Structures are given as C-alpha cells and as structure tokens.
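Yeah, one chain of the complex is gone here, protein chain that is, but the others are all in their spots.
Chain nomenclature is as follows: A and B, assigned in order of appearance, with residue numbering initiated at 1 for each chain independently.
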Amino acid sequence: MRKSLLYGLAVAAVVLAGCSDATTGGGSGSGSGSITVAGTYPIESLDPHGAQGGGTGTQLAAREIYSRLVGPGTDGKLKGDLATEWKPNADATEWTFTLRSGVRFSDGKPVTANDVAASFKRFMDLKGTNTANFTGYTMTATSDTQVVMKATKSDAAVPGKLATFYVIPAGVGPDDTAFFQKPVGSGPFTVDSFTPSQTLALVPNAQYYGGAPKVSKVTIKKMPELAARLTALRTGEADVVWGIPDDQLGELQGDSKLTVETVPSTAVFTMWFNSSIPALKDAKVRRALWQAVDFDTIVKQLYPQTGSLSDAPVSPITLGYVKQQPVGYDPDAAKAALTAAGFDFSKKLRLQFANAEFRQFNQAVVSDLQKIGVQVDLLEKEQAVFTKDLLALNWDINFQQLSNPTFDAANTLGRLYPCAAKRNGYCNPELDQLLSKAGSSPDEAERTKLYGEASQIIWQDAVGMFPMAVKYAYAWNNRLQGFSPDPNGLPDFATAQVNGS
Amino acid sequence: MTAALELQTVTVARTHPRRWLGRVPYFVLGLYALVGGLGPLFVDYDPVHTSLQDRLRSPGSEVSTGTAWLGTDALGRDVLAQIVYGARTSVVIGVCTVLVACVVGVAVGTVAGYFRGWLDTILARGIDILLAFPAILLTIVIAGAFERSVLLVVTALSATAWISFARVTRGIALSLRERAWVDAARVLGVPRRAILGRHILPFTIGPVVALATLEFALVVLAEAGLSFLGIGLPNSAVSWGQTIANGKQYLESAWWISALPGIALSVLIVNIGILGDQLTARYGRGHLN
Partner (left out) sequence: MIRVVVKRLLIGVLVMWGAASLIFLIVRVVPGDPATILLGPDADQQQIDELTARLGLDDPKIVQYGRYLADAARFDFGDSYRLGRPAMDAVLERLPASVELMLTATLIAVVLGISLGLLAGARPGRLLDRVVSGGTIALQSFPTFWVGIMLILVFALTLGVLPSAGSGTPRHLVLPAVTLALPFTAIVARLTRTSVAETMREPYIQTARSKGLTEPQVLTGHALRNSLIPVVTIVGLHMGGLIGGAVIVENVFAWPGLGSLIVDAVASRDYEVVQAATFLIAGVVMVFNLLADLLYTQLDPRIKLDGVS
C-alpha cells in the first residue's frame, strides 16, 4: 500500500514534467503580430489621476490607453494629441486648447470638451503627484471643441506640464475600481487583461482616431531582475527592453537578432550640495569639491554609451538648455582651494542615494573625493527613508537622477531651485527673479536666454554637481518594426508592427 | 540516539581513512579562520578606493597595482582581496549573531523549560507568533528600513535565529527538571539560579554547540541573501554576499565576481555542515528541529 503511494507520487511527478513540455511556443512567447515588453517598473493601477498616476508604470500604460491634450514626440517637441492647437493669452495666464474633432472613446462615444474639463477636475481632486504643477489652476470647456486653462500666474510651461495629464470619460468616480479594471479611453489601445503589478495586455482600439495599431497585442510584463529581462530578450520571450546598463549592451549588440539604440533623454544626474550646512555654505568649497572628482573618466568608464558629461544643469534636449563652461578635473587645485577656504577635512560628508543602480557611480565619486582627503559616508537608503531625508534636508550631498517629462526647464530649474522650494538649502534672490521671469514669458527664445543666465548662476555657484546627461538604451527584436525609442522611457507602440517571421 | 552513536563508532573502528576524512572540516575551517584573521595583514584592500581603469579584468590579469589573481570587479577592486576581507566580515557577523542568538535563546529556553507554567506558555506562544511569518521577511523588514550597519544586520538576523536555541534548551530543561539530582537540589533549598547554572545549563552545551555550528552556516547564507537584495550592510563593508551581489549582472561576462566568492562561501558552509553533523551525531538531540 505504501509502495503504491510512493510510485503514485513518482508517476505524478513525471506526468507533471511531461505536461510542461507539451506547451508549444518554446522561447518565443509571442505569437505573430503580438509584442511582449519586459518592463522594469510595475503597473499597479490604470488610473492616470490616482496616487500611482504619476508613476512610470502607470504613465506608460496611460499613453497607450488614453489620450492627452499635448505630449512630447520622440524628438522632444510637443505634438498635439487631443488638441490640434494651443495658444496662450498675452501674459500666459490663460491657455486655450482647440480639440481635434472626430475622436471617440473605445466604447464609441465622442470625446468632448466636457470630458476633458471633467478629467482635469478629477485629476486635481485626487491630488496625485503631478497636480503640484497646477495648484489653483482650472480648466473649463468654453465650447464643444475648446477648453481654457486659467492659471494663477503667468505660466509659459503649461503645455509641457500637461504631458502627464490624460483624459477619461466624464462621470468616473474617485474610487471606481471596476472602471479601471477595463477602462474606456481614446488612446491607440484598449485593455485586454490586467493583473496589477504583473501583466498588462493591450489590444488595438478600433475607434482610435489615428487608425488602429497594426500589432495584434502588446503585453507588458514586469520583470524586476535585469538578468531576467535581458535573457528574455535574447531567448525571444520578450521583444523590447529598455533602460539597459552599459556593461550589458555589448552582449546585446553582438546579437544579430536585436537592434540596439541609445536615445538622449531628459534625465540628468544631479548631485546637490546642502548649502545650508556650515561646511558647504561657501561656494568656493562647493566648486572645489566638484573639481576634485574626475567625472569625465567616471562617465567614460561606467557609462561609455549611455552617458555624456553634462555641460548644463538640464539635459541638451530640454527647453532652457544653454551650454556652460565645463568644470575641469584638478585635484591639486581643489585640495588647495579647500584648505584655503578652511574646509574641515576631519568631518564626514553624507552622500545619500536611493537606488542600487547608482551604487557604482557614487562609489567612484566617493573614491575620488577620498583621494584628496575628503571623507564621505556613502548612504544607500530605501526609497521611503530617502524621500523623508531629502525633504528634511538631512543630507550633505544628494544624488538623484532627475528626469523631466515636460521637456521644459520650468519643471526642474523653475521648480526646485527657488528659495521657496527649500530643496537644497540654496537661496539666491537674483536666481529667483530670473527663474520666475523665464517661467512666465511666452517667447521661447527669451525663455531660453533667461534659463541660460539662471543656469550660469547655478553652475558657477555649484549649487550641486551636474555630472552626466543620461541616454536610454533600448534593445528590441528585429521582428519589431516601426518602433522608435522614446527619450522619456515611455515608448509608444501605436505605430509598431511585427514582421512576419 | 544511541543506535546512531553505535553505528558511528562501529564504522569508525572498521575503517581508518574515515578518521582522517572526519578531520577535514577542522582543517578547512582552520584555514578560513587563518585567512580571515591574518589575511588582511598581508593583503591590502580599501573598499572605498575604486580603480576604474582596471574594471572587469579576468583572473590573472595585470592591473595598475600588480596582478589580480582572481580578477577585478566592476569598480576595479581586487576580488581576491574581497574574498579575504569578506571572510572576516562573514565570520564576524556569523559569530556575533550566533552569540547573541545563543545567549538570548538559551536564557529564554532554559527559563521557559524549567519554570514551566504561564511563563513557559507565554514564551512558547511568543515563539509561535514569531514563527508565524517567515524569518526572511522579518529580517528584510528590519534590515531594509533602518540605516545600514553591521549592527543592524546582526540584529535583524538574530531576531529569528534565537528561536532554535530556545526550543532545544527548553526541551532539555523540561526533561532535566524531573531528574533526581535536580529534585534533590530543589528540596535542599539550593537557589534557583544555582540550579539552573550548575545542573541544567551544562547539559545544554553539547546540543547548543552542535546547533550553533548549523546556525552559523544559516546566518552566513542569510547575510549573503540580504546583500543580494541590496540591504543591510553599508557600502563600505566587504562581505561575500555583497561581492556576489555586485557580480550578479556580470555572470556571463565577468563570472569570477560572483562565482569565486560563491565557491568560497559554499565550501565554508559545506564544512560547517559536516562539522555540525559530527557534533550532532555525538551529542544527539535537537536534530529534528
């Protein structure tokens, strides 16, 4: 009796193993016409206005499922999505958007100005992360095809900021989980199935104004481990992966089935100094510290393909980018300057960061500083603790990769460097004035000039160190055509197609 | 238990080579202790210092400071040096955690087993509660949330490691308290502390030592796991777990970063396991836990 039990178990095991081999498809999980995306970030929710709305995962999904008024194209220039025209009034306190006609939601109902205005209200009511850009602003539907945004002050960056605002049908409540399980949107795709934090399957939206996408299905699977994502790409289980570190690009570039491309992004490495602490109050000290680190070599060694030495506090594809005078590497001069300024070498500086991805970079920086006798405590913190400490200014040097989905310096320089922002302890009234003027002038050329002057102050006063501009590396299977890498890490699949293979 | 003991002695008497084999773990562990203890005197290593031009060199390559016998990692730091210094960290963390767990566990277990009653019930339930969630989760929560340090890792690991010690000593205390000499001591009015110290505790030493060796192995592995997840130790610490984790992305291109410390770790654990086995066989008890 016991014997047969044992044998039974053994047979069951064999059968189980046999069953698994019966599944067809092998390495390529995608059938013809469908794409599998191996994503880094989880998509927890499909609500573009909710708590997760600003998160990368939700933004990626939102781009495919819903439409926004305007959004940046792959070249960084704003393109109209739901809006065909947008104009500010004389002092940029009001923006008028003319809506495209003939746009329908996936359930067939037309998209009206009322939907847009109602979505904006819901967006503001839910107080997600991106609503801080629009505090006190309102949007009203002035006609069936026009909405007007009234700002509380002159704001030239409104269209760029709206890149994260998506439109859903009016009448969806704040906690409508059922709606977001199978949402109705006007984007190129609709949701076929959604398992939060794991998989999102999209199918073409027949009602899409730009014509239904040619791929039959897009499946976005979360794979948190880099090795797993890359392996999936190489075995054919995944068709697209992005955010690939340099060290792994070589293997992919050698694979003839894959196309590898890097695209300049809006993301920059930013290493603020806490200018409010006594040790770093003096701009000379800060400049000296910057001079002491050989960023050129570090960037070349660690990020040969996806990094380039920064020459401004914002990335080259941002509005407001003006090239600055590079800070050279001169450890001896740096040490001399520090000694002259009375820097206390016995005190440790606390450098904080929050992502294992940046560990190597920061370790290299600490090593260079150590060479001239500056002691740095490298603190890798969990995101929750990092954010808490960031806001409390409980750090001496703060490392972050700051990206800018609006492509407009107003969102970074204008938001993070004024005195009132209290983000890095640096306060300069002259800078505040420049930034505020740059944010309100409707003339792009003038804005760029003003941001250039502001950048110069930030650069020369070494409010932080600005080591590197980031490029995103994308790799995709050659069977995927019509795919363009996106500078924001939020690629669009509406124009993609699959080669019969 | 005696059956297994007889078995062991019979086999040992029959075949001499087995005695030598049995000694191998001691040699290996001694070697590790030597390397961990004295190695840093001969090998220079500064975890903070990076040497980017020497990144990802294979074992035996020439680097700016000499020869990297076991290659370099992604920041140009010597892997051999990391293994030597890492031995020390792993051992220190292992020993500290086991000591703390031992002290706490033995104390709790003896008291619970000897005094029984509500004290025992509370402690037993407390242990059940702690065991209700998987140890690794608790460790991750503790280690992940606070500022990194060796102390944090030791705390996080001991938080669950003490339980096995408590159980084993509790079992021993429970059975011993009924023995004749303990009874006699009680009747004679010997203070409880003395009874515990002189009549109960000495009997726990054997099984506790056996258990300690096994727990040591588990702790070293757990620390590697924490480092793999990227939490616990600060960046300036050197540990095998961190080195293995640092090489995680380079398994195909620079396999030596993860493989070699992984081998060092596994060899250590295997030998501890063999040693623990021998000790358990000799002192019996508790191996069902």
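Quick note on the criterion: a residue touches a chain if its C-beta (ideal position, glycine included) is under 8 Å from a C-beta of that chain, and two chains touch if they have at least 3 such contacts.
Please read these numbers as outputs of a predicted model, since none were measured by experiment.
J.: Of the listed residues B:L38, B:V103, B:L119 or B:L137, which contacts the missing chain in the full complex?
T.: Here the residue in touch with the unshown chain is B:L137.
J.: In the full complex, which of A:E44, A:D282, A:D432 or A:D461 touches the chain missing from this view?
T.: Of all options in A:E44, A:D282, A:D432 or A:D461, contact with the hidden chain holds for A:E44.
J.: Given that one chain is not shown, which residue among B:A173, B:I195 or B:L221 touches it?
T.: Going through B:A173, B:I195 or B:L221 one by one, B:L221 is the residue touching the chain not shown.
J.: Which is it among B:L41, B:I129 or B:V187 that touches the chain not included here?
T.: Reading the full complex, the residue touching the unseen chain is B:I129.
J.: Since one chain isn't shown, list which residues of subunit A touch it in the complete complex.
T.: 2-3, 6, 9-10, 12-13, 16-17, 19-21, 23, 26-27, 29, 42, 44-45, 47, 50-52, 54, 127-129, 132, 135, 175, 177, 180, 195-198, 221-225, 227-229, 231-232, 234-235, 237, 382-385, 387-388, 390-391, 415, 423
J.: Could you pull out which residues of subunit B are in touch with the chain that's been left out?
T.: On the subunit B side, contact with the omitted chain comes from 3-4, 7, 11, 124-126, 128-138, 140-142, 144-146, 217, 221, 224-225, 228-229, 241, 244, 248, 251-252, 258, 262, 265-266, 269-270, 273-274, 277, 287-288.
Simple rule for what comes next: only the chains that are shown with their structure count from here on.
J.: Between subunit A and subunit B, tell me the centre distance in angstrom, where each centre is the average of that chain's C-alpha atoms.
T.: It comes to 43 Å between the two C-alpha centres.
J.: Give every residue of subunit A touching subunit B within the complex, in rising order.
T.: By the definition above, subunit A touches subunit B via 226-227, 245, 247-248, 250-251, 297-298, 301-302, 356, 359-360, 362-364, 366-367, 370, 378-382, 384-385.
J.: Along subunit B, where are the residues that touch subunit A in the complex?
T.: Listed in rising order, the residues of subunit B that touch subunit A are 48-50, 52-53, 55-56, 74-75, 144-145, 147-148, 230-231, 234-236, 248-253.
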